[in-house]
Structures are given as C-alpha cells and as structure tokens.
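With one protein chain held back, the other chains of the complex are shown just where they sit.
Chains here go by letter, A, B and C, matching the order in which they are written, and residues are numbered from 1 within each.
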Amino acid sequence: MFDLEFFRINTGSGYWDPILWIFAFIIILVIVYVIRNLGKKDFKKSGEKSKVFLSGNPEYDKEQMHIKGSNLYWGFTESMKWLYDILNRFHTGNVSDYVLWFVVVMAALFIVMTISGGI
Amino acid sequence: MNFLPVPPEYIPVLIVAIPLFGAFLTPIISRINGKVRNIFAISILGITGFLVFWLSTEIFTNNMIYTYVFGGDSNVIGSGNSAYAIRILFEVDSFGIFMAIIAIIVAFIGTLYSYSYMKKETGLDKYYTLILLMTAGMMGMLLTGDLFNFFVFLEITGISSAALVAFWIDKKYAVEAGFKYIIISAIGALFVLLAIALLYGQYNALNMSVLANTITNFNLIDQIILILLFSALAMKAGIVPMHMWLPDAYGRAPASISIMLVGATLSSLYAVFRVIFTLYGKVFLSVSIQTLEFVTTANILGGFIVLLAVLTMLVGVIMALKQNNLKRLIAFAALAEIGYMILGLGIRLAAKSVIYDTEGTAISILNPAYTQAALTGSIFHILNDALDVGLLFLVAGAIYYATKETSLDRMGGLARNMKYTTIFFLIGLFAMSGMPPLNGFASKIIIYESAYQLSPLVSIIAILSSIMLLACFVKVFHSAFLGPKQPHLKNVKEVPKTMLVAMGLIAILIIIIGLFPNLVIENAVKPTVDAILNNTAYISAIIGGA
Amino acid sequence: MISFGIPYLAVVGLILIGLFALVFKKNLIKMVIGITIIESGVNLFLITLGYREGSIAPIYTSSPGGIMSLPVPQALTLTSIVIGVAVLALMLSLVIHIYRHYGTLNVNKIAEGEK
Partner (left out) sequence: MKNSEGMSKIVKTAASTIFVFTLIYGLYVIAHGHLTPGGGFQGGAVVASGLVMLIVVFGSSWTMKKIKEENLSILESFGAIGFIGLGFLGLLFTGIFFKNFIVGHNMFFGMIPDFGSTIANINTGGVLPLMNFAVGLKVIAGLFAIVLVMAHATSSYSKEAGKK
C-alpha cells in the first residue's frame, strides 16, 4: 500500500523524497543524541571554566552583548565595498531613474531582437 | 459534484464579479459596524476562494478550458472563414486558475491578517474596498481572454495597490513609495496599451486566442509589440534592472498589503508567461526544420531572460544582505526569488538540441526534456514563493505590531516573548532559502537541475544566491529573535490570535507542500505546464477547429 | 497619402515628449504631466486606428449615411480616458501629500531621504 515512489519528484539525474529525508534526519538525530550521551557526565556548568572571557576586558551587561543587525556581516560588506558602491549608485530611489531603466531595457531588447533578426 | 446552485460554467464571471460587488458594498456596510465590515470582507474573499478552488478541481482533473462570454450567447459573428470574434470573454485554463489560486490565498490571508493588524487605523472602509477591488483586478488579469480587458484589470490592480501602499499617509516614506508605484504602474500599463493598440491595428482583433492564431511570422511590428509588452510587464513583475520600485513598495506598505502585492507582482509575471507562450506561442513554441542549426530568436530572447534572471537573483540577495530595515530586506529577498521563476522561463526558451544522423547532418530539432522540467520548477516556485514571502512579510508585520520597530538594530530577544511568531519565522526562513524538507527546496532543486543542463555556471549562481538568502535570514533571526531581551522591548506581547491564525494557515500550507511536493506537482503543476505549452488548445477553445 | 502619416508621427512625438518629461524633469507635477502626455499619445493612436477619411461618427440616430469610422477604438479610448482620470487623481493627491511631508517637489531632494 505504502508506495514510496508516490512522494518522489524525479529531477532528471536523481530524485527528491522529503519523507525519506525526514527518516534520515531522525536517524541522524538519534546518532547525535547517542554520541552526546557518550560525553562526561560529571561536567559542572558553574565555576570559572564557563565564564565569558573577553581578552581580559570586563564583561558588559547582557543587553549590550547582543550583536545588532548592522554589525552582523560587517566583514562581508566591508570587503565587498566596491560592489556595494556600484549597486548603491544604481539604487538612487529616484523615480526618473526607474523610468530610465525601463527605456534602457526596451532599447536593449530592441538591439537583441535586431541582431537575432527574426526567425 | 454539483452541490452549489451555480453550474461551473458561471464560476469564472462570479470569481471577478463577487469581489467587485463586495468592494462597492463595503462603504455601505461599514456604516453599520466596523466588525461587520471586516467579517464581510473576509467572507466575500472566502466565497471567492471557495469558487476558485472548486473551479480548479474541475479544470485540473478534466484538463479543460472554460470560456465565458459577457453580454451574449456566443463571441463569434458569422461563420466559417468570415467569422469575426467580438465581445469580451473570459478564458480560464489551468495556468490562469493556478495563478488565481495563489492570488486568492494571498488576498484571503492578507485580509484575515488585517482584522487585528489594522484594527487601530482609521479609514478602514476604504482599505477594505481597495483590497476587494485589488482582488477583483488580479482575478480579472488572470482569467481574462481579452487583451483590452487585461489592460483594464491591470490598471485596476495598479491603482488600488498604489493607494494601499500609501495607506499610512502620515508616513512620508509610505507616500513616496506609493507615488513611485503609481508612476511605474501607469507607465507599464500605458505601454501595454500601446502594444495592444498596435496589435489591434495590425491584426484587427483584441481576443488573445484570435491573436495567437494570427501571429505566426515574426515581423518587425510583432517584435516591437513583444518588446513593449515584455518590458512593461517585466517592470511590473520587478525584474532587474527595473526592480527599484519593488523594495520601496513592499517595504513601506502595511504587511497585509505587502503580501497582496506579491500576488499582484506574480499576476504581472503570469502575463509575461502568457505573452510569450500563448500570444507568441506559434513563434516560440513551434520548432521548424528550416532553422535547424541556427540560433533562433527564441534562443536569443531566452538567453537575454536568463541573463536578467541571474542579475535579478544576484542583485536581490546582495542588496538584501546589507539591509537593516526588516521589510526592505524581505522585499529584496523576494526579488531574488522572482529571478528563479524567470530563470525557468529563460531556460525553456534558450535551450534546444539538434539530433544528428550517422553522417553528421542534422535531422531534427527539439526542446530537450529538461526544459519542461525547468518550466515545471518555475511554475511550482511561483506558488512556493508567494507562500514563503507572504509568511515572512506577515512575521515582519507581527514584529512591527508588537514592537513598533522596523529597524533590525532596535530588535533583539523577541523569541523570548513571541514564541509562535518565532516558529513561523523559522518555517519561513527554511522554506524561503530552500532548505529541505520545506517547499522552497522542492521547486528549487528542479530549477538547479535544469539550469545545470543549460550551463553549470547559472546553476552555481542559483545555488549561491540561495545560500546567501539563508545568510540574510540567519542575520534577521539572530538580530531580531535571539539574544538577550532588549530593555525597551521588555513588555512585548505575542500578537493577537487572528494574526497567528493567518500566519499558521500559510505555515501549514508550506509544510504540506514541502512534505508532499509530488501531490501538488502531479495534480496542479503538470496540468499548468501542459496548458502553457499547448497553445493550440487555448486557441481552439475560442475559434474552434484545430 | 502622406496626411495619414501625420497622426502617427504625432503619436511618436507625444510619447517621446512624455518620456523626456519623466526622465529629465525634476518636478513631480511635471512628471505627472509627462504621464498624461504619454496617455494622450496612446489615446490619439487608438483613435487614429479607427478613423477612415471622410467618415461620419458611428451613430445611427439621424445619420446622414456614408462610411462610418470604427467605433471599437473609440470605446477603448473612452475607457482609457476614464482610467486615466483615476490615475491622474491618485497621482496628484499623492503629490499633495509628498509636498506636505517633504516641503518640496524636487525629485532629487525627495530621493535623498531614503537609501
């Protein structure tokens, strides 16, 4: 009755089966749980070893320790600054530019059509 | 199956007429009571949704095309070769009804969500009138078989959605976004009208089937019409580089309107598909032996569309990574998702394979099998994208409702107070960024596979932008939901029940489609793809014959 | 026969003028006027499509007889005009609100606010 093929999507070179994936996921979860249980039982969470260490600096309040949205991926945006500079130049927020891009795409399509020259 | 007093032939017109009627009844009903008006709007959309689903089961199972002629018995005067098509008519095939399902789900959820979300606002009778008008406009765009009628509904959708974008009229960015949107939709609609006028002047018809039957040789006028239609509709669908209105409009509108704007954008995308595959079907779908080894116009146009798709995906995710405004971030991510849809379209057009015989001369030309898969993935992704983006917008709206914050910098630790919203956000996150086992993965893997067949580079870019989408939303998840409670957000409460129900409904749909993708593909997406590619059926449903 | 071409040239001219106003004019009201000019161009095109030289208006009431111009493009134009009124009203009311919020109609100054 239970037809596994029914849930599958054939993608050409393989298939995708969410039910099978969930089985695999559960099995892996069980394995992870077993491995985790192999750890030392007598580890204590209190004490010096679980304290925050900020290169010797004093620890801030908990509220201030939260990394804000604009600070996340700071490194990425900083290193890709050239790209963002280019993209920001396009995103002017100016309606005239929006219409200009529309005209540009029309012109580009016209060129593409002219080159291809019809069927 | 006939348990309604209405036979299924009448449903196409009722799907448009009931929201329209409800829209004009709303100002009168809102005189009674605000609550009655809200329930009235929700129930009108519920009835419409029921009719859409019912019609869709009829269409998907029988794979047939319903036509409905306004104001008369038949749409043809005369007979035989002198037959002359007149009258406005609706022509509903699998593609139209598939998109109508998406649009009605989005509209219904948006209205249900606004019950609590917009409770404290004033001017709500106009809000609900415009919502119903916009739904009627989207439905009309998706179901009509007449080009001028399409233009009218395009304008109805554009006007009402621009007014809704600027609904928070006391916020200056909202007004600005509304102005940009109305300029863009006016320009788009006017150029669509110009193209329609050219078609009317050239072929003396406004009916899509008649036109599709007539456009066979791709002459200069046809090319200009295609350019006008494609660029205007692509602008309304938000394809790079004509996408700049999209983050403004999505980001500044109320969340319940953002989700409906997704529906409006996808309706324009539907029109792009419709123009290319139905109106120009005889040009792009037919494969002739004369063009064997040449690159056809379809291939070049397909290449251009693939280029646009790649740009759309990349610009969308790269800009999304940087945003700090939550709704603007989701809007850019939604832009990237649109790239996946037109990627499938581009692959369908760009690819072709030539079969050689033993002596090395080409004997036949055909579209390889993976192009069909690409289109399947693209159509499936339209459904998934509407649900995923919609859910994320609703979550952003819930955060705004609870905290009155839009910037990610001012959020933090919301998971401690808003449990259900966090769960819904996680579902949306995984679905949107194409993580198994949710629905986004199911459609994206089909697109990856077919893109790989065309060019591995395109596939790599698609996967890369999917990974970057995940990174975007991990950023949101970390900065908004995780971390310690922020001092100014100590008293945040979970949002009201109707909003949770609206989000929950989409989340359940996402999980169901994610777990049983084959169910949807076999029963809805495959008939849709067949309907798109089979334009002779679309033509013969109106003018008869083969 | 050359006289037939003039309306079409006017159509192209109107659309180009409208696009020019949209792209290069910085005043929001002028941009709205640009859209209206494009709309007039498209409407003129539709009307021209249905016109036949020396024809009468397509009304049967007390008609003098003779060839009639095609009524369908006129109906389309009328619909387009009606829609145009709605779009124009919405655009102008949004312009009023933009002026309230920003105190200017210059499109560059408005765009400075949001990045």
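FYI, a residue touches a chain if its C-beta (ideal position, glycine included) is under 8 Å from a C-beta of that chain, and two chains touch if they have at least 3 such contacts.
For clarity, every value in this text was computed on a predicted model and none was experimentally measured.
> Which of the visible chains would the unseen chain be in contact with across the whole complex?
By the stated touch criterion, the chain not on view contacts B, C.
> Of the residues listed, C:Leu16, C:Ile67 or C:Ala89, which one is in contact with the missing chain?
Looking across C:Leu16, C:Ile67 or C:Ala89, the contact with the absent chain belongs to C:Ala89.
> Out of B:Tyr10, B:Tyr203 or B:Tyr420, point to the residue that touches the absent chain in the complete complex.
Here the residue in touch with the unshown chain is B:Tyr10.
> Could I get the residues of chain B that touch the absent chain, sorted low to high?
Looking at chain B, the ones touching the missing chain are residues 10, 13, 17, 20-21, 23-28, 31, 68-73, 126, 129.
> Touching the hidden chain in the full complex, which residues of chain C are there? Just list them.
So the residues of chain C touching the unseen chain are 57, 59-65, 78, 82, 85, 89, 92-93, 96, 99-100.
Here, only the chains that are shown with their structure count from here on.
> Between B-C and A-B, flag the pair that has more C-beta pairs in contact.
If we tally the contacting C-beta pairs, A-B comes out ahead.
> Just how far, in Å, is the C-alpha centre of chain C from the one of chain A?
About 46 Å, centre to centre.
> If you average the CA atoms of chain B and of chain C, how many Å lie between those two points?
Those two chain centres are 28 Å apart.
> With centres defined as the mean C-alpha position, give me the chain A-chain B separation in Å.
24
> Show the residues in chain B shared as contacts by 2 or more other chains, in ascending order.
Each of 179, 183, 187, 248 in chain B touches at least two other chains.
> Mind pulling the residue numbers of chain A that touch at least two other chains?
In chain A, 91-93, 95, 99 touch at least two other chains.
> Would you pull the chain A residues touching chain C in the complex into a rising list?
Per the stated touch rule, the residues are 88, 91-96, 99-100, 103.
> Quick check on the complex: what are the chain C residues that touch chain A?
19, 22-26, 31, 107-108, 111, 113-115
> For the complex, give me every residue of chain A touching chain B.
The contact residues of chain A facing chain B are 6-9, 11-14, 16, 18-19, 21-22, 25, 62-63, 65-70, 72-73, 76-77, 80, 83-84, 87, 90-93, 95, 97-99, 101-102, 104-106, 108-110, 112-113, 115-119.
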